[in-house]
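Coming up: chain A.
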Amino acid sequence: MTTEGREVVRVEGLVKEFRPGLGLRAKRVLDGITFSVQENEIFGLVGPNGAGKTTMLKTLMGLIRPTAGTASILGHDIQESGFRKHVGFLPEVSYFYDYLTGVEFLDFYAKLSGVPRADRPERIATLLGWVGLSHAGDARLRTYSKGMLQRAGIAQALIHDPQIVFLDEPMSGLDPLGRKEIRDLILRLRSDGKTVFMNTHILSDVEMVCDRVAIIVEGKIRYEGQIEHFISSDQQRADVVLANVSAELASTLEERFRAELRDHGQQVEARVPEKIVSDLLRACLEAGAQVLSVTPVRVSLESIFLETVEETTHAREQEGL
Partner candidate 1 sequence: MFGRIATIANNTVREAVRNKVLYALVFFAVLLIGVGVLLSTLSYVEQERIIQDVGLSAIRLFSALISIFLGVGLIHKEVDRRTIYTIVTKSVARWEFLIGKYLGLVATVWMQVIVMSVAFLAVSYLTGAPIHAQHFYALLLTAGEVAMLVAIATFFSAFTTPMLASFFTGGFYVVGHLTRDLKQLGSQSDVESVKTAANVLYRLLPDLESFNLTVEALHGLPVTPAEVWFPLLYGLAYISVVLLLGSVVFHFKDFR
Partner candidate 2 sequence: MIDRIACVLAVALLATGVDRIHAEIPSTPKSAKGEAFVPQPQLAKIASLGFDSLASDYYWLQAIQLVGGAVEDPSAHGYTIGRLVDIVTQLNPHVGHPYRFAAIWMTGSENDVRFANELLERAIENHPSDWRNYFYKGFNHFYYLAEYPEAADELEAAAGIAGSPAYLKRLVPRLRSQSEGLEVAAAMLSELHRSAPGPAARVEYEKALDEIETERRARMLDDARERFKKRHGRDIEQVEELAVGPKRVLRELPPEIHGWEWMLDNRTGEIVSSYYKARYQVHQHHRPGLFTPSAKTAKTNVREGSEQ
């Protein structure tokens, strides 16, 4: 995944305020959001409930008008509408006309998206096969399970062969098998050359499919970056447990290796970045210390996420004080 790809989504200083009613103070839901999405990547917008994920996505989809700031998709300002034929969208919880059959449902959206009449039957059949609903094409959506509806929703988002697909919580409310099916579909979209933008609060899914993420908390982007960043060695740490640590060695570890030391009496536990573990071990052995164990600590996205959220909350509490 290269960061050199073309920017397909660009959001700058986006602000959205909702007025709950006349005379009441406006509530700022998006507070100066800036981020970008590159071509052919799977981008995850991650945040706790109420952080502004859905508002952000609705703004990009033109369902909500921004109060300030700009956003563009495929180089077009989101206020325009002509570029929407290159954009697919799956809303958070898919509410569809449940009296339509799978085929009628896709035909409806194919007509709206201007898919030529001659191409429609084949396109619909292909998509149904693609999302694994070939057997249910003639059944009404009312009889679909949650997972089937979600897959039908994805088929609807792809009916006009868009370049970029926006998915709002595509895996929420699904069982593990359902989630795996959606995950596989998203990965296939990338291999077909599409760009995928998804909102989610399920971090394991992000870890498994996203190339890049942005963490949004209380209407602000707290982090934006490559997913490898989290999992890469300079972010990953290891716990090294040592015995016979001299005071001299301890200060060396803290100063030279910037290790976090925890004194357990006989033993000392040092947490260091994984990539300097071998250097550290060499230094320890040279200083006559005994190495009892080396355990890699997997710092998950979840912990970064939680840290970010906690930081924000702390900061706000302190401001409040």
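We adopt the following convention: a contact is a pair of C-beta atoms (placed from the backbone, for glycine too) under 8 Å apart; a residue touches a chain by one contact, two chains touch by 3 or more; residues count from 1.
The candidates were selected such that all candidates are chains of the complex that A comes from, given by their letters.
The structure displayed is predicted, hence computed values, not measured ones.
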Which numbered chain among 1 or 2 touches chain A in this complex, counting any copy? 1
Considering only the defined contacts, which chain A positions touch candidate 1 in the complex? 18, 55, 58, 61-65, 81-82, 84-85, 87, 89-97, 99-100, 108-109, 111-114, 153, 156-157, 160
